[in-house]
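Coming up: chain A.
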Amino acid sequence: MAISVNLITGRTIQQGVSMEAGKEKPAYTTACGIIELDPVDFKRLGAYRNTHVRVTSDYGSVVVKAVEATQGPHPGVAYIPMGPWANMVVNPNTYSTGMPTFKGTPVQVEVAKNEPVLGSLELVRKGCRGELA
Partner candidate 1 sequence: MTKTVTDVICPFCGTLCDDLEVVVSDDNKQLLEVYNACAIGAEKFLHSQAKDRITRPRMRQEDGSWKEISYDEAIEYTAKMLADAKKPLMYGWSSTNCEAQSVGSEIGEAVGAVMDNTATVCHGTSLIAVQDIGIPSCTLGEVKNRADRILFWGCNPAHAHPRHMSRYSIFPRGFFTGKGHASRKVIVVDPRPTDTASIADVHLQIEQGRDYELLDALRVAFKGEKLPDVVAGIPKAKIYEVAETLKSGRFAIIFFGMGVTQSIGKNHNIDAAIAVTRDLNEYTKAAIMPMRGHYNVTGSGQVWGWLFGFPYAVDLSRGFARYNPGETTSNDLLRRDEVDAVFVLGSDPGAHFPFSSVKKIYDLPSVAIDPHETPTTEVCKVHVPVAFVGVEIGGCAYRMDNVPIETRKVVDAPEGMMTDEEFLTHVLARVKELKGV
Partner candidate 2 sequence: MAEFLIKNGFVFDPVLGIKGDKADIAIKDGKIVETTALSSPKIIDASGKTVMAGGVDVHAHVAGPKVNIGRNFRPEDKLFTYKPGHGIERMQGGFSVPTTLRTGYNYARMGYTTVMEAAMPPLYARHTHEEMRDTPILDQGAYPVFGNNWFVLEYLKNHEIENTAAYIAWLLRATKGYAVKVVNPGGTEAWGWGLNCDNVHDPVPYFDITPAQIVKGLIEANEYLGLPHSMHVHANNLGNPGNYTTTLDTFKLSEGIKPNSKFGRDQVMHHTHVQFHSYGGDSWANVESRAKDIMAYVNSHDNLTIDMGQVTLDETTTMTADGPFEHHLTELNHLKWANADVELETGSGVVPYVYSPNIKVCAIQWCIGLELALLAKDPMRVFMTTDHPNAGPFIRYPRIMKWLMSEEARKQQFDAFKHKDKVIEATNLAGIDRELDLYEIAQMTRAGPAKSLGLSHMYGGLAPGLEGDVAVFDFNPNEPYAPDAIETAFSNAECLFKAGVQVIDDHEIVSNGNKRTLWVNTKVNENPQVMRDVKEKFLRYYTVTLNNYEVSGHYLPNPYVIEVDATQ
């Protein structure tokens, strides 16, 4: 069953460190290929911590690992660190300001246990070539 949450993105220190260490490395995926959910939302989703989930918005879809919110509680709000995973689903509307609406995208989250979380380069490459599911 899918749940609806309000997605925001932003920096984390792990995102920063792993980005500087190389976005092609697995540590970057570990840091950013995740969605932080509130315990309440985990309950609604009916999923264990560290399960892969598919996050879908009007603008795209991506598979990431669901982890418990590190800076919570924030029921109803989900957090994907800034990076290519978040950017598969964020609202690109700039309202003619140049700025996409990176924060505040309504998304659906559903369990996707057997789907892989792709590395950043592969995710973007496959996306550009139309090879993503």
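The working rule: contacts are C-beta pairs under 8 Å (C-beta built on N, C-alpha and C of every residue); 3 or more make two chains touch, one makes a residue touch a chain; residues count from 1.
How were these candidates chosen? In short, all candidates are chains of the complex that A comes from, given by their letters.
Keep in mind it's a predicted model, so treat the numbers as computed, not measured.
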Pick from 1 or 2: which one touches chain A in this complex? 1
Which residues, counting only chain A, touch candidate 1 once they are in their complex? 6, 8-13, 15-17, 19-24, 59-60, 69, 71-74, 77, 79, 82-84, 87-88, 90-92, 94-104, 120-121, 123-125, 127-128
